[in-house]
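Left out: one protein chain. Kept in place: all the others.
Chain lettering (A, B, C, D, E, F, G, H and I) follows the sequence in which the chains are written, and residue indices restart at 1 in each chain.
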Amino acid sequence: MVNIEIDWPPETDLAVKEEMFAAELARGQELARAGQLRRLWRIPGRWANWSLYEVADATELHNALTSLPLWPWMTVQVHALADHPNDPRQLGITVERGQ
Amino acid sequence: MVNIEIDWPPETDLAVKEEMFAAELARGQELARAGQLRRLWRIPGRWANWSLYEVADATELHNALTSLPLWPWMTVQVHALADHPNDPRQLGITVERGQ
Amino acid sequence: MVNIEIDWPPETDLAVKEEMFAAELARGQELARAGQLRRLWRIPGRWANWSLYEVADATELHNALTSLPLWPWMTVQVHALADHPNDPRQLGITVERGQ
Amino acid sequence: MVNIEIDWPPETDLAVKEEMFAAELARGQELARAGQLRRLWRIPGRWANWSLYEVADATELHNALTSLPLWPWMTVQVHALADHPNDPRQLGITVERGQ
Amino acid sequence: MVNIEIDWPPETDLAVKEEMFAAELARGQELARAGQLRRLWRIPGRWANWSLYEVADATELHNALTSLPLWPWMTVQVHALADHPNDPRQLGITVERGQ
Amino acid sequence: MVNIEIDWPPETDLAVKEEMFAAELARGQELARAGQLRRLWRIPGRWANWSLYEVADATELHNALTSLPLWPWMTVQVHALADHPNDPRQLGITVERGQ
Amino acid sequence: MVNIEIDWPPETDLAVKEEMFAAELARGQELARAGQLRRLWRIPGRWANWSLYEVADATELHNALTSLPLWPWMTVQVHALADHPNDPRQLGITVERGQ
Amino acid sequence: MVNIEIDWPPETDLAVKEEMFAAELARGQELARAGQLRRLWRIPGRWANWSLYEVADATELHNALTSLPLWPWMTVQVHALADHPNDPRQLGITVERGQ
Amino acid sequence: MVNIEIDWPPETDLAVKEEMFAAELARGQELARAGQLRRLWRIPGRWANWSLYEVADATELHNALTSLPLWPWMTVQVHALADHPNDPRQLGITVERGQ
Partner (left out) sequence: MVNIEIDWPPETDLAVKEEMFAAELARGQELARAGQLRRLWRIPGRWANWSLYEVADATELHNALTSLPLWPWMTVQVHALADHPNDPRQLGITVERGQ
């Protein structure tokens, strides 16, 4: 589980920002297709997100995160996760919810 | 996303602890089957976990969490999540990883 | 704006807890009828709440809060609020929302 | 419940600041008329506020907050609120206070 | 300037508490008459206070504070104060306010 | 009770700083003569102070503080104070101390 | 890298403490012989330590830590480590130091 | 044990950064060959590391750390370590792990 | 430099406390005569102190601190100190102050 806050100078030129964003999106999709980045959520009201990675070890995770174009502006907190015997997915419980 | 720390007195009688755990497991599975509790991970080295709930609003989440038998011993932090346009699941990217 | 966390011993006898809660509810309604307590929300997953008081000064607020039967178990944080010129209520904007 | 702190460079040109403020006020009123922004208070002594939003979920809240012109300069903390059975408004207690 | 929080077990016998309070009040008045304790305010909603002492040095302050009967239950934070050239009292400005 | 920290760029031109300080002193004296600013102390070693204001409510306090010329460089924390029944001034104890 | 603080009631019977310590020492040596626990240092002045584990993943680490007899009294913080290309051991630099 | 966070301006010219890195690597190897720097790990996702130094005292450590070319951009936290009687290396337990 | 906070149950029998204090005083004097404990100051208003130790390394310091009878009730923070070239004692400046 990775928590990322982005500290981006508010005065930056809009074209620079858009180019950076397009590159970020592209790299994020590559990480997803490689099976490393699994889920991604926004933290409401902030330029920040929670993401769920599935990697072999901390070195692979470091390489994935630092490959993101916005990484120099990020503050990253990694939270290691261990399996929980009651995890619904481990128990095979995957009911669809009529939202 | 919910972070839970459990502060349980170390001297408690073992039988009491086991009975409580069985009830906790049973209630957790009910929440999973109701489609509210989606994922559950341990925080390594702690009696604590991260869990992912899918609920209509904060009131439904409060009712789910307080229905857990261990709730009186828990310290709970709720982190609201908003959709992220780059979430792999939203984008339909769900590659299986040969772990 | 008042933030309250309650730290209640998990092992307390259930009858004691219920009697205390009935008294708390009754006193809360008295404060509401006196026009001091305006709104009350739960913090999801915790035995804690946010409440909105309308009082003449900090002394009246202190007297209202310490009159609550559960006060000895509370940790209270008071956040003073000043009028904001853009407050929708001050501007007379009170659209009903079809929720 | 949303807590916002604004970190604005003190040396900014006054005209820029006034233009920004006019836009912020206009957008805030739109959110109020849409029934999303309900209340707004200043935190005394700071360029900061507490506000009360009524939205369907965290995604709608994120979109509302990021639509504010001052958002790039804001630090936002969202506090999710659950219904409380003793909320005076839920109980229908709405005494006017002779202030 | 001294900040004091009191952490008193909620279950204590009422007679014990009242006896302790009477002793605390008496000792506080002695410190006031000795010219050490100058002002005393409650922190609204908490069993806590801010107080203003006028003492020769930190050793005299320590002796004054630890002479209070409730001291074993207190958490004390001392904030040293230096003279400010713009202090209204130093400047001789002591307008009465028609409150 | 108000705690103020000032974060002023160390490289600023000395003339600018002196002009700002003269304006700050003048405005502070106006607040003192209006009976709002009562006491002012330096926090030793910092460009920071504690001050004691006497105002009708948080809105009046906000207006007083934001009228200070240095306000854009300040970080302000307001601590609301309630009357304490043992306050030496309330009890009429005002011994002069032969310092 | 694992940081452990132990919060042990000071009044515990000495015989209980010694028996617990002998069991802790024995289990620690088993983890060392299994190649999981690599190094162990005391934090001076505290009943706390830093330790270096070498494990396949967070689940193996959790199982190792919770197998320690003192675990119910521990507060554990796990810091994941990634390889650093300049690590002296990776570079094969292992000079002995004449201490 | 030394924790280092590096706060480097994201906009720096790439050539400057590479030259600085080469100098940092060279100096780090000198410290390793002098037997001062023993181990070095990355903190995943951050430009930060944990390192293990073996030095006679705090003065020697200060001189080693401040000799690094990137030191002016570092935030350094030193954690003193004392010998632990159960340290596997002290006990002579150095099993190789089939990773 | 060592910071010590003592968390002692307020209800303890007075005779127990006095016996403990006498033992603490005796052990402190032994550490002083051994040249390890150099200075000792109270933190005003708290049962806490700052002390200055002069020891060969962290292991010697740990042994000195844990030999104090009150150690099981202490929370200890060690701050390592390095020589400063401008230290008045290093420079041989030891003017007596007519206090």
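Basically, a residue touches a chain if its C-beta (ideal position, glycine included) is under 8 Å from a C-beta of that chain, and two chains touch if they have at least 3 such contacts.
Note that the structure is predicted; figures quoted are calculated from it, not measured.
Put simply, the missing chain touches E, F, H, I once the whole complex is considered. Remark: the residues of chain H touching the chain excluded from display are 2, 58-59, 61-62, 65-66, 72-78. Taking the whole complex into account, chain F touches the unshown chain at residues 8, 10, 42-46. Interface residues of chain I facing the missing partner chain: 1, 25, 28-29, 32-44, 49-50, 54, 56, 79-84, 86-89, 91, 93, 95-97, 99.
Keep this in mind: only the chains that are shown with their structure count from here on.
Note on chain A versus chain D: their Cα superposition corresponds to a rotation of 70 degrees, in steps of 5. Separating the centre of chain B from that of chain F, both taken as means of CA atoms, is a distance of 47 Å. The geometric centre of chain G is 28 Å away from that of chain I, both derived from CA atoms. Averaging C-alpha coordinates per chain places the centre of chain B 37 Å away from that of chain H. Shared contact sites, meaning residues of chain I that touch two or more other chains, fall at 58-59, 61-62, 78. Contact topology of the protein chains: irregular, matching none of line, ring, star or complete. Across the whole structure, chains are in contact as follows: A-B, A-D, A-G, A-H, B-C, B-D, B-G, C-D, C-E, C-F, D-F, E-F, E-I, G-H, G-I, H-I.
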